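The structure follows.
Note that one protein chain of the assembly has been removed; the remaining protein chains are unaltered in position.
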Amino acid sequence: MFGDYSLGDLGSIFVMQGFAGLILFSVYVLMALGLAIIFGQMGVINMAHGEFMILGAYVTWMTSNLFQTYMPSLFGGYFFLAMILAFVASGALGMLVEWVLIRHLYKRPLDTLLATWGLSLMLQQAYRSVFGAREVGVELPQWMLGSLHVTDSIEVPINGVFVMCLTVLITISVAYVLYMSRWGRQVRAVVQNRIMAGAVGINTEKVDRYTFGLGCGIAGVAGSAFTMIGSTGPTSGQLYIVDTFLVVVFGGAASLLGTIASAFSISQTQSTLEFFMSGSMAKVLTLLAVVGILMLRPQGLFALKVRK
Amino acid sequence: MLVGHQPKEFLLAVSGLTVSFDGFKAVNDLSFYVEENEIRVIIGPNGAGKTTVLDLICGKTKATSGSIQFRGKELTKMKENEIVQTGVGRKFQTPSVFEDLTVFENLEISFPRGRSVFGSLTFQRDQPVKDRVEEVAEMIFLKDKLNTYADELSHGQKQWLEIGMLLIQDPDLLMLDEPVAGMSVSERAKTAELLNRIIKNRSVLVIEHDMKFVEDIAHKVTVLHQGQILSEGTMEKVKNDPKVIEVYLGH
Partner (left out) sequence: MIINSRFFNRSELTGFVVLAAVLFVILPLSLDVFRLNLVAKYLTYAFVALGLVLCWGYGGILSLGQGVFFGLGGYCMAMFLKLEASSVENTKIQSTPGIPDFMDWNQITSLPLFWQPFHSLTFTILAIILVPGLFALIIGTAMFKRRVGGTYFAIITQAVAAILTILIVGQQGYTGGINGMTDLRTLKGWDIRPDHAKVILYFVEVVLLFACIGIAQFIRLTKLGRILVAMREQEDRVRFSGYSVANFKIFAFCMAAVFAAIGGAMFALNVGFMSPSFVGIVPSIEMVIYTAVGGRMSIFGAIWGAILVNFAKTSLSESFPQLWLFGLGALFIAVVLAFPNGLSGLWADYVQPRIDRLFASRKAKADWNGNSVADGAPAE
């Protein structure tokens, strides 16, 4: 299998394959972060999470079109505005959905799963009606095109590096918000003991709504980043939802660190396997491994041992 | 006084039992012994580990170390349903009955027959089952409610129903977690009467805060504090133990 390659070539291939894995890792982390907040902190299964991500992608696409038409000179920086708009749009929709739908179902987690699946069908159709069934691609600003030449045989695409930096930045902000800020403490208080949190004066309903909104907003940003490396269609979100859920569950639902570790191991396994076999078999093997490990260790990689 | 005995002579022998949750030892190196037909009451302040002890015996929580021997069988290695089948019954603190089933069906499910998948498919509601269900229903004051769905019962009636479900299992060791909590005065009296009737010919392990109730029924009292035994013996002895007065009764 390796006969045709020199040792140096092999090294480069592994580095570049590893880099491809890192991009996949970034997408997983960005999607899983929002999901980990919603599922891990609130116990809500949001099957429409992918559609919130796609909303962010469409918002980015529209922003880039706007800039292209009206402000071509500023096109190089449209992405930063687009990201904020994507966050606001997905977050606002998330809060609306929480108010209309989710808050009635907190005691019936399996039913949330079904209801949000219904929501995802409606959103998909809405995207199809508004933006058309065809996939749309965002035009990248000039500075994001091309590759960095690390060595003679190793080169990495700039947009990939950008997405990765973005992922790191967002992860740090989420960790800060959740673990350092007053609001993050309120969220964790509500998770641990809803009644007590209410009793000490935390508005638990408001915390729920903002938590759900934050999770969806992060999905929007993920969608925004997603446009840098792929095109967007009405059903693109659905392709990732199961993978992302596995990432969150595999990591241990309530652990941010676990989510990152599991996103890393799943994406690296998949992209490394892709080098040896077809993409579909690589995916099958990766998913099988994850499901197999989850059967042996249902609590995921990182979990606290607590008295039930 | 326990030193000379072999644990086998006891119905239940708990020795060196420890469980820790993330480093916190809820039960710490606990040992105690329950004899045949003994009524043992466990008391202690909140967080002393009383409910955890029952959880450990019935298998709901797995011990970190130590042993629980019931009639010479090691319970720590068994599954919950196997522990029940060896003769240990457990009532929970909050009434847990099947609200979508009738009183009759609740009792019938607890009847110790046809507990495998195949057994429950071929289970017949024959005369011995009906007789036993009616007999127990009468004991727990629910004879005229056999066809009532359990969600229509009062809190006290649900507690009785759960006690009835244990009775029909006919366990050798009955464990009750605060059986009179949340009951009205008249329900409380009726429950005491009920318990006094059902504790015959079996050993009972009770957690209770109501001191009057404890004094009425206990042969022996174990006082738990921070996962360890603070004092053990007759009610008289325990009541006068200065350590107990300090941490518990004094409040």
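The chains carry the letters A and B, assigned in the order they are written, with residues numbered from 1 in each.
The working rule: a residue touches a chain if its C-beta (ideal position, glycine included) is under 8 Å from a C-beta of that chain, and two chains touch if they have at least 3 such contacts.
Keep in mind it's a predicted model, so treat the numbers as computed, not measured.
Peer 1: Of the listed residues A:W61, A:F79, A:F212 or A:F245, which contacts the missing chain in the full complex?
Peer 2: A:F245
Peer 1: Taking the full complex into account, find the residue in A:L101, A:V161 or A:A189 that is in contact with the omitted chain.
Peer 2: Final answer for the missing-chain contact: A:L101.
Peer 1: Give the residue, chosen from A:S6, A:S129, A:S147 or A:S181, that touches the chain omitted from the document.
Peer 2: The one listed residue touching the chain not shown is A:S129.
Peer 1: By the contact criterion defined above, which parts of chain B meet the unshown chain? Give residue numbers in ascending order.
Peer 2: 58, 60, 79-81, 84-85, 89-90, 92, 96-101, 105-106, 108-110, 112, 114-117, 120-123, 147, 149, 162, 165, 169
Peer 1: Just checking the interface: what residues of chain A touch the absent partner chain?
Peer 2: 43, 45, 101, 104-105, 107-111, 113-115, 117-126, 128-129, 238, 242, 245-246, 249, 278, 280-281, 283-284, 287-288, 290-291, 294-295, 298
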